[in-house]
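Every protein chain except one is present and positioned as in the full complex.
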Amino acid sequence: MANDSEEKQLPVPPQAEKPAAAGTPSPSEAAGKPTVPAAPAKPPAAAPPKPPAPPPAPKEGPVPLDNDLVKRYRARFGEAIREAWVDRKQAILVVAPELLLEISMYTRDEEKFGLLTDQTAVDFPKREKRFDLVLNLYSFAKNERLRIKALVGDGEQVPSVQGVWPTANWLEREVYDMFGIVFGGHPNLKRLLLPEEWQGFPLRKDYDILQQDEAWVRENLGIESGQ
Amino acid sequence: MPSGANVETTVLGADEIILNMGPQHPSTHGVLRVKLRLDGEKVVGSECVIGYLHRGVEKIAEHRTYQQFAPYVDRMDYVAAVSNGLGYCEAVEKLLGVEAPPRARVIRTLLTELQRIASHVFWLGTHALDIGALTPLFYCLREREEILKIFEKYCGARLTTHAFRIGGLQYEAYDELEKDVERFCNDFGRRIDEYESLLTENRIWVGRTKGIGILNAADAIAMGVTGPVLRASGVEWDIRKAMPYAAYDQFDFSIPTRKNGDTYDRYLVRMEEMRQSLWICQQAIEKIPPGPIMGKVGKVLKPPPGEVYHSVEAPKGELGYYIVSDGTTQPYRVRIRPPSLINLEALDQMVRGHLVADVVAIIGTLDIVLGEVDR
Amino acid sequence: MNVHAIIEALAPYLLPLLFALVIVAVLPLVAGYIVLVERKVMADMQVRLGPMRVGPHGLLQPIADAVKLLIKEDIIPESADKFIFWGAPLISVTAAMLALSAVPIGPFFQIADLNIGLLFILGVSALGIFGIVLGGWASNSHYSLLGALRSAAQLVSYETSAGMAVVGALLFAGTLSTRGIVQAQSDHGVWFIFAAPIGFFIYLVASIAETNRAPFDMPEAESELVAGYMTEYSGFRWALYFLAEYTNMIVVSSIATTLFLGGWLRPFSGAPLFNFLDGLPPLLMLGIAGYCFYRAPKQPVKVQKMFMAAVGLLCGALALVLAAPLVAPADSIVASAKPGLHGAFWFLLKVSAYLYVFMWLRFTFPRYRFDQLMRLGWQFLLPLAIANVMGIGVGLALHRALGWGLVPSFLLTTVLTLGVAAWLLFVGEQHEPGRVGEEGETAGNA
Partner (left out) sequence: MLDQVLFYFFAGLAVLSAILVVTRRNVVQSAIFLATALLATAGIFLTLHAEFLFIVQIILYTGGITVLYVFVIMLVNLDVALHQVQFNRQWLVALLLTLVLGAQVVIALSLSRGSLYTQAPAPVQTLEPNTEQVAWSLFHTYMLPFELASILLLVAMIGAVVMSKKRV
């Protein structure tokens, strides 16, 4: 069975061929927004050496967005809406972290994004503000998703949106647990998944996969190392 | 070790005590630990302590290639591995900008719906067991076994199936798949009525579940609750309908909802969902289209830089994958939105004012899987 | 005082002592096999096989379990009250066994026929609650304590209803002696279950609650309180609690059999037309023996074949013993053993049937919540039990003072009591609080 399907897969053109075929529309896009922090900061520390050195222009990727929604946001918050783009047909707003609470209120009450689907973060250690705080929202009224991002530096405080969407309570705790982003105004900001005495924030890129809090392991599990 | 060794006996006031339920407790479905503040047997507050099963799945993802990571997601909600796999594969496909061929999509839908029944049926058995009905568990496991057998025949694994591949399927549907599913559908359609006759009208069952753990629609949305729990509160929302994925747009089914948002309603919603899933399965075996099962994806996956959020309606609720790509073979970041975790967050609100016995019923009705909560 | 005098003085104690020894020796085995039967019944209801490994069809499972429990480590938690922790299971098991001493297993097998027999059984078996409460307290664990509290509250609550149900039957019998009660049913020509069906129903519910069985197994509700008062117990001490529980089940079944199901009487014992039923006991045993012999060659292992055959032989021997009095000459000693042997058979058969109902209910129903259980006990069962006693009193008055027939007077009172039950249910439905745990008057919330 396995052999069959491998054989079937063989004729499929390899990866490198496809972007070349579909590559025409996008190079301008990738280059067109150098200010987007996500894209230029991409080469991560942990990534293995990439065989084809310059990645050919992707078929899909971030495209600047300027629809009604973004216009409303810009009209309301002006410069606080740093950027807006669409990626894989999904709208993304990058906002100023200081105004996150106000923007959240507006998003929930005026734009009717009632459901905070998810809140998380991404770490780009080489960037000046290393974290992307990501809020995934959904609106029952419009059947639409919206992603709000805020760039946060190490040690900076972000306002907690726990008062806007109560579900953010645990999600922010998890973000704090994994990234060490501190949320101002959170009623109970402590680790969610890891033990409270744990040292370090595992989902940061500089926290190696083999690294662990050995002091904790030694004390609580009675073994030298969990690895 | 006697489990009582885990009980902290902190005496607070005259009659407020802390009861430490779990992490080794028969009804916390794994290693959930709930610290209950009790006044007599009445719960005045609760706090969940989770993370006992934390394996750092999201961290692991950053050090695996896209394909290598696929089996890991099966180990989150191990009761519904197929649904997890579907979500991940589709998220990566979206990131790559490819689509699985129609045949693969229908087979995926079929297996996912079977998985939903398996998950719900397992929930029903354990939930009934929590409330003290021993027998339904065994009937339910019998049905689940039939589904697992189909999975085993299809891909060789029963629990952590890794049934789908990024871009489609690895295995062609085996010859009697349609026949097996049809036989299962016929049996199960009869038997689900049988289970309902054991519980739905039972005075004790109704007494134990009606009015327990009420979550109204506004609270449910605010708490981010999804899936059957949300639908039992009266919000008619199902990702399969709202943002169809796989082949759900080709099938006819309805979204069962209830008004009260109590444990009994959640029970009824899940029972009805099983019937709907059965109906989808029956439609699916009728129209599995011919054609290839694997889309045009290479052996080495290098999605263009960017990010995607894709979610599916897992049996527990919205299972979302937020994947950031930096153009390499390994995901830069994979965030999994676990429905169990976020549904569990509503526990505190739901248990207040109830008795210890109800806490067990409410944990059961949330249908959490600790593997997914802790990841 | 010579030896003879001593022997003479002790003679009346010898036979009861022998019976007592037999009961103490056999009871653990019986309890073990009840557990096996329970597991088999459960398995049958749950589309599986149950224990099959130890012995043919798992027949040796109880012995394996007993050995396992005996050699298990006996853990006493550090913070427990050692003395009470040690003694509590003994209290439970002693009380349960003591209660069994007044139970008449057939007209001859009874340790003591007290003229307060029934009260004795009720009173002494109620002492078992000490074992539960003290054990739960001594464990020094929250689950144990909550289990013990629930248990105490539950036993106290349901004992009242059970007592009232018993009173109903006692009114018919006019005696507290267990033997006299059975005799009265023989004299009336009717088992009291037919005269007071509601009383029997009340007793059934109350007895399940009193023995902490599902759906009233609050004290040991495993999904909530882990194992209730037994949480900290292990090994043999735990087994003692288990023994006490199953002995209590036997005791309440015996009371029900004695009071309502005609004790050791054969069905239709007064009608010569049904004398053929006398042939049932030996035929039944013969049937079991035949089945054992039929299954024996199909066992996989030689030891199992032999064991199965031995069980068959045992049943065959029992069949012979039961059949002997029927075929022996009417005035021989063998024939005179018939009431004792057949009485014991019928009694045990009825007790088994009652136990089967216990199991059946356990595997069918979900568990009540504690406050619902209390409400059921105090607001439905107790008023109904009182109504039942009054109804029976009225019925007896109609029958004895006004000379009505037994059937119309008790038909009337039963219908009236049913009316009360319906009314109670209706009222209960009206006042059922939607959200529970808000009213604090249930005993366990104290």
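Every chain is named by a letter (A, B and C) in the order it is written, and numbering of its residues begins at 1.
Here, a contact is a pair of C-beta atoms (placed from the backbone, for glycine too) under 8 Å apart; a residue touches a chain by one contact, two chains touch by 3 or more.
Since the structure is predicted, the reported quantities are computational estimates derived from the model, not experimental observations.
Participant: Going by the touch rule at the top, give the shown chains the omitted chain contacts.
Facilitator: So, taking every chain into account, the missing one touches C.
Participant: Based on the whole complex, identify which of C:L119, C:A335, C:V357 or C:V420 touches the chain you can't see.
Facilitator: Considering the complete complex, C:L119 is the one touching the chain left out.
Participant: Please pick, from C:D65, C:D81 or C:D278, the residue that touches the omitted chain in the full complex.
Facilitator: C:D81
Participant: Which is it among C:I129, C:V166, C:L259 or C:M374 that touches the chain not included here?
Facilitator: Spelled out, the listed residue whose C-beta touches the missing chain is C:I129.
Participant: Which one, C:L176, C:I193, C:L373 or C:A421, makes contact with the chain that was left out?
Facilitator: C:L176
Participant: Please give every residue of chain C in contact with the chain that is not shown.
Facilitator: Against the missing chain, chain C presents residues 1, 9, 81, 83-84, 87, 114-116, 119-120, 122-124, 126-127, 129-130, 133-134, 137-138, 145, 148-149, 152-153, 156, 176, 439-441, 446.
Heads up, the rule we're going with is that only the chains that are shown with their structure count from here on.
Participant: Chain pair with the most contact pairs?
Facilitator: A-B
Participant: Mean of the CA atoms for each chain, then the mean for all of them together: which chain is nearest?
Facilitator: B
Participant: Taking each chain's centre as its mean C-alpha position, how far apart are chain A and chain C in Å?
Facilitator: 65
Participant: So what's the Cα centroid distance for chain A and chain B, whole Å?
Facilitator: 24
Participant: Using mean C-alpha positions as chain centres, tell me how far chain B is from chain C in Å, no decimals.
Facilitator: 44
Participant: Considering the complex alone, what residue numbers of chain C touch chain B?
Facilitator: 42, 45-48, 75, 77, 139-144, 146, 214-215, 217, 221-226, 231-232, 234, 362-372, 434-438, 440, 444-446
Participant: List the residues on chain B that touch chain C in their complex, please.
Facilitator: Interface residues on chain B, with respect to chain C: 2-5, 7, 9, 17, 19-20, 25-27, 40-43, 128-135, 137-139, 142, 198-199, 202, 204-205, 207-208, 211-212, 214, 353-360.
Participant: Taking the touch rule as given, give the residues of chain A at its contact with chain B in the complex, in rising order.
Facilitator: Interface residues on the chain A side: 1-2, 4-5, 8-9, 12-19, 26, 30, 38-39, 42-44, 46-48, 50, 55, 58-62, 87-88, 90, 92, 114-118, 120, 122-123, 134, 136, 140, 143, 145, 147, 165-167, 169-171, 178, 191-195, 202-203, 205, 207, 209.
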